[in-house]
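Here the complex is missing one protein chain, while the rest keep their positions.
Labels for the chains are A and B, by order of writing; each one numbers its residues from 1.
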Amino acid sequence: MKLEEIAEIAGGNLIGKNETEIIGVAALEVAGQGEISFVEKTDFAAQAGQTKASCLFVPETFDAELPCSFIRVKNPKLAFAKIAEVLHPPKKQPPEIHQSAIIAEDAKIGRDVFIGAFVCVGESSEIGDGTLIRAGAKIGDNVKIGVNCTIDPNVFIEDNCSIGDNVILHSGVIIGTDGFGFVRDKDRYVKFPQIGTVVIENDVEIGANSCVDRGALGETRIGKGTKIDNLVQIAHNVSIGKRVIIASQTGISGSTVIEDDCIIGGQVGFGDHARVLSGAVIGSKAGVLPGKIVREGVWWGIPVQPLDEYKRQNAHVKSLPRMREEMKSLKKQIADLTNRLLENS
Amino acid sequence: MKLEEIAEIAGGNLIGKNETEIIGVAALEVAGQGEISFVEKTDFAAQAGQTKASCLFVPETFDAELPCSFIRVKNPKLAFAKIAEVLHPPKKQPPEIHQSAIIAEDAKIGRDVFIGAFVCVGESSEIGDGTLIRAGAKIGDNVKIGVNCTIDPNVFIEDNCSIGDNVILHSGVIIGTDGFGFVRDKDRYVKFPQIGTVVIENDVEIGANSCVDRGALGETRIGKGTKIDNLVQIAHNVSIGKRVIIASQTGISGSTVIEDDCIIGGQVGFGDHARVLSGAVIGSKAGVLPGKIVREGVWWGIPVQPLDEYKRQNAHVKSLPRMREEMKSLKKQIADLTNRLLENS
Partner (left out) sequence: MKLEEIAEIAGGNLIGKNETEIIGVAALEVAGQGEISFVEKTDFAAQAGQTKASCLFVPETFDAELPCSFIRVKNPKLAFAKIAEVLHPPKKQPPEIHQSAIIAEDAKIGRDVFIGAFVCVGESSEIGDGTLIRAGAKIGDNVKIGVNCTIDPNVFIEDNCSIGDNVILHSGVIIGTDGFGFVRDKDRYVKFPQIGTVVIENDVEIGANSCVDRGALGETRIGKGTKIDNLVQIAHNVSIGKRVIIASQTGISGSTVIEDDCIIGGQVGFGDHARVLSGAVIGSKAGVLPGKIVREGVWWGIPVQPLDEYKRQNAHVKSLPRMREEMKSLKKQIADLTNRLLENS
């Protein structure tokens, strides 16, 4: 890929030789001949000055000298990610339906589909054009999977779930198993019906070994463009909006709603029936009480508080030893005063 | 199913037309013709008044007007769950042993068993009547599985483990891998023997991607009727009683005992050798120290405290800013007093 072409895609300003051929992306420290890297902030000027890369994306305000060509862009990391998408596309298996796969007779398999070894596709299920179902994945009955999805090894999708286009489900993801709902009856628990479904919209990515339970009566939904990390738990009837980011090991209890464009850290826990309003940011390890409404802004702690309050409270806790010392001093002063008053009277 | 029949099973009092045919359950907002729903509390009377369901379970004290038949019962949610069990039984695969399954010659397979594609069943293992082993599940050697169990896709059960009757293991569950025990020897860790087993009693349900480690020397046991959510970790030699509820992402360290009828929230952590006495309730994200004994009652916090104490302590922490203001005011008053005393003397 020529630098001129790269500059055009990135919407940036190329300074330097434009005939250089770029064949890959790499980190600043290790990038070499034929590779492009990026400088996120102008602070990294010194490090950038040492680079052996053939080109760097740099911030628009960057003006240190560089030993290579560079492209000034608004957001160097974004430009880098976009060019990486072009230079390092995901490996495309040539279309194939492995002879060991067990595919129901009435399943509809699109064009240019890859179905790996030991895959099962159940009755009435549909696999969209260009989708990869990799080895060992199990697709239940009446499952719809859109176009250009990647379903990684050993994923399981239970009956009646629906997956949009361009969805990536990493290995070990489990979609549509029963939610966790029981009603106590004297000496046993009766299962509350878990007969709903899961809808995963377009452009969603879900990390390894994460679980999305089916709705009890309605649906569990994950909105367009949402990205979920590994080992995340999403319970029955949860509704997650568009472009939400959820980091690893977070758990979301039943019927909780997370609106569009929220960012959720790792190991966060949500009680049931909570609602996180659009644009909220919740720090790692936070806890959201059942039914809580979390407004826009940054939140942290168990239970969650606005970040500023949380920090102020922590500072107060930290200063408790000093407060205790002051209290002792006040006691002593009062005792002295009392004595003096006695002497005076 | 006729309403009269439903009322009888639910042990309730039918008011309205009894010839209506019910074909399914649904949530109050969406239930329609031929469907039954429920009203959990009398507060929902307004919503219930709008229902299009053919029948509702309502609390015994419910007396608002309804546009449909209704059945007065003690616990509407329980009645609903019980009727759902009848109207929406789990899909029963017709008995079949898929030709791709690899079953050891000396394995004993009961009657009416379903064994899916790409399943392995090891030497000397036994599968009880009516049990489903779904696609891709791997059953080790000398494993006993009782009757009417559902072992979901890609479950793994290691050698010598024992599973009771009517057990449901959701997809990705792993039973009987080595516990986490090592002894430090100069420059390496030596594995402490993990040669025990796992016993899962009747009517247990375990959620997707949860793990139950085998005992180090003895057994890890999960009692009758206990229900465990997704992504839960149960370490070696843990003993869980009967009818215990454990929510998602909770982790229980080695040799800890949880007695009958406890309820454990999500993301709770238990140190090793703790003991939770029968009837205790532990809130989400709580932490139980190693060796701690947790008595009956409700507990929360890290480390756990009785809920009331925990709330009181949190209130004190919240009031620290005010306390600091008061302290300042006291200081000032004392300074004033001291000055006045000086003036006086």
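Things to note:
Basically, a contact is a pair of C-beta atoms (placed from the backbone, for glycine too) under 8 Å apart; a residue touches a chain by one contact, two chains touch by 3 or more.
None of the values given here were measured: they were computed from a predicted structure.
When you scan A:Ile23, A:Ala64 or A:Met327 for touch with the missing chain, the hit is A:Met327. Across A:Asn18, A:Ser124, A:Asn142 or A:Ser171, the single residue that touches the chain missing here is A:Ser171.
In the complete complex, the residue from B:Gly16, B:Pro95, B:Gly110 or B:Gly287 that touches the missing chain is B:Gly287. Panel shows chain B; residues 100, 102, 118, 120, 136, 138, 154, 156, 158-159, 172, 174, 177-178, 180, 182-185, 187-193, 195, 209, 211, 213, 217-218, 231, 233, 235, 249, 251, 253, 267, 269, 271, 287, 302, 312-313, 316-317, 320, 323, 326-327, 330, 333-334, 337, 340-341, 344 of it touch the chain omitted from the view. Interface residues of chain A facing the missing partner chain: 25-27, 30, 75, 77-78, 80-82, 84-85, 88, 91, 98, 100, 116-118, 134-136, 152-154, 168, 170-172, 203, 205, 207-209, 225, 227, 229-231, 243, 245, 247-249, 266-267, 284-285, 317-318, 320-321, 323-324, 327, 330-331, 334, 337-338, 341, 344-345.
Note that in this section only the chains that are shown with their structure count from here on.
Distance between chain A and chain B, defined via averaged C-alpha coordinates, is recorded as 26 Å.
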